[in-house]
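Starting off with a structure, shown below.
What follows is an incomplete set of chains from the complex, kept in their original frame.
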Amino acid sequence: MRIQIINPTTTEAFARKNLAAAKSVAAAGTEIVSASVLSGPASIESHYDEAVSTIGILEAIHRGEAEGIDGYVIACFGDPGYLAAREIARGPVIGIAEAAFHLASIIATRFSVVTTLARTKIICEHLLQIHGFEHQCRRVRACGLEVLELEETGMEACRDILEECRRAVAEDEAGAIVLGCAGMADLADHIQQEIGVPVVEGVTAATKLIEGIVALRLGTSKVGDLAYPLPKPLSGSVKHLEIAPRR
Amino acid sequence: MRIQIINPTTTEAFARKNLAAAKSVAAAGTEIVSASVLSGPASIESHYDEAVSTIGILEAIHRGEAEGIDGYVIACFGDPGYLAAREIARGPVIGIAEAAFHLASIIATRFSVVTTLARTKIICEHLLQIHGFEHQCRRVRACGLEVLELEETGMEACRDILEECRRAVAEDEAGAIVLGCAGMADLADHIQQEIGVPVVEGVTAATKLIEGIVALRLGTSKVGDLAYPLPKPLSGSVKHLEIAPRR
Amino acid sequence: MRIQIINPTTTEAFARKNLAAAKSVAAAGTEIVSASVLSGPASIESHYDEAVSTIGILEAIHRGEAEGIDGYVIACFGDPGYLAAREIARGPVIGIAEAAFHLASIIATRFSVVTTLARTKIICEHLLQIHGFEHQCRRVRACGLEVLELEETGMEACRDILEECRRAVAEDEAGAIVLGCAGMADLADHIQQEIGVPVVEGVTAATKLIEGIVALRLGTSKVGDLAYPLPKPLSGSVKHLEIAPRR
């Protein structure tokens, strides 16, 4: 099977990190493909960034469907456009926030999220609400870093994240930590060793979930809410996303 | 004050309907401006349509801010991109679904929504959940019409909608009806007369809410979650949405 | 149109403040009428005060209906008797807490309330629960002042409220503040300038909401839950509230 890891930013370092993370956990027989978006922002840390990054994600999935991709990971912790993406995909699609929530809630009764800038917490909180993980998540914490500071994660950035994780364990009594940014994909092992509770990282979590769903021969429901969109004319800067009538 | 009614589809008939609806309720001194999007779909009835229509909405708000617009109405019942839109606007922004929910919950203890295709119900249900109106909304109902069938609303479309509204009153014991599509903006009065309970139409509801908020000299909070997005490079088909660093 | 601002206490200073606040935001063509209650407490800061103040509010609305009032504002942050009031009114009725919640949730993702005595917080929390704003409201805070200390708001009272508002922004990460007492109606502008986030004041918020609903030719649903009460004999100290059979 082939799984596409969509890095919805235009920052290559993140794509490399995510590809490496996904490959490190893929089963024998699973091919991990990296999709760098053509359209999108350098980093994602606002509703606006989420909205504009959705275009690149949809472009990537259209390409992926043409290439016969079996499942998709949206490697941004705000899960931009995940429902639109599901509509145009035959196989399963998951964002890394939702993926991490699912797995964290299986290995701990309560977890906390450690993310980047405080302004992105609301995006995470809305996802927790929509997906039903509000009881499982003790608290969403921000360490105050901008996403691009994680491009080449130095010691300083790592220290700030680690500190926040420690506070989550001590103050929130969190049994597990969810790392709240795809840019942290290379830090999970180190942090887990340091703090002594499971650390769930979304890119790897999503990869295994998609791999599992494909192995079960399940895909996105094509009946009802997530059926293929009705074909219709599109104009302007989104014209290339027009969907041809299905035969 | 100037309020921009953003019709996020490229179908002119809807823009005309929405403009007329907004103008019919605006106070003296309120100028209603219609913004037809340059980028977008002919109609919106899926998550995919919502996602691609967000681009045109953001384009329109960027233009609006340059022109000194005081507040914005997103005239699609899925409220596409409303949080991204708020980030780039100084004044208030509201989608017509949220607007209708607010007003319907003031004049009735419970309301029902009557929308178009069944597949759009989930979009409405997610909005009800995020905004906290799940107790107020008895049920989201679909009358089975495609949005474009409302372009020039004929007798038949109206009859189907009316039938569904009647069922909402009888079966859901709804004290008010929310019309679930901007394309129904011209039907509210007729339906209200027929069914005898208040019918809340989103374009007009949103216009009065924005007008009221502007009159109170309130605008979108520019501290925290909805502050202006951090400026950063954008690429590809969304490059024109790049935000210049604020001085 | 004529909107009645009901001050449900017998303290005239509050009625004056509320009238001034409402008039300052009313549109041309909207007449603001002040209804001072004949029956009621000097201030409202308990469930008991809420219960007894309801009588004066219902008296006022009966008078208002006879005078052809188009809509009503209940100028107490506990929204006493708002559902009973809606039953006997043709037009819309809103309390200032609910009004502030609606508008604050449009301009910020999360707000905090700053009210008077700690014992009134539960009244606000029940309203947030019933109206569905629990996710939107980060926290209800009390500044410890008795309501009557706000009769002629001196510097000291204002300072205490301001301090609590600052804490709400810093600790709750609130994007907007809701002032939790009609006696604070004259402080909103000053506080907003000081703390730099939007401050929503209920009397003005309610005035614009009622004005908007009346302009939309919507009123309280008279079908179902909020229909006129069935006429029946009343006795004792509430006899004067007996409703004559409708013709």
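Letters A, B and C name the chains as they come in the text, with residue numbers starting at 1 for each one.
Methods note: a contact is a pair of C-beta atoms (placed from the backbone, for glycine too) under 8 Å apart; a residue touches a chain by one contact, two chains touch by 3 or more.
Here the structure is a predicted model, which means the values were calculated and not measured.
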item: Subunit count for the whole complex, all chains sharing one sequence, 3 displayed; value: 6
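Criterion: only the chains that are shown with their structure count from here on.
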item: Intercentroid distance (Cα basis), subunit B paired with subunit A, Å; value: 29
item: Centre-to-centre distance between subunit C and subunit A (centres being mean Cα positions), rounded to whole Å; value: 44
item: For subunit A, residues that touch 2 or more chains besides their own; value: 118, 121-122, 129
item: Complex interface listing, subunit B residues touching subunit C; value: 25, 27-29, 83, 86, 92, 94, 98, 102-103, 105-110, 130-136, 169, 173-176, 196-198, 200, 204-205, 208-209, 211-213, 215-216, 218-221, 223-226
item: Residues of subunit A touching subunit B in the complex; value: 10, 37-43, 45-52, 54-56, 58-59, 81, 83-84, 86-88, 118-119, 121-122, 126, 129-130, 146, 148, 224-227, 229-230, 232-241, 243
item: Subunit C residues within the subunit A interface of the complex; value: 109-110, 135, 173
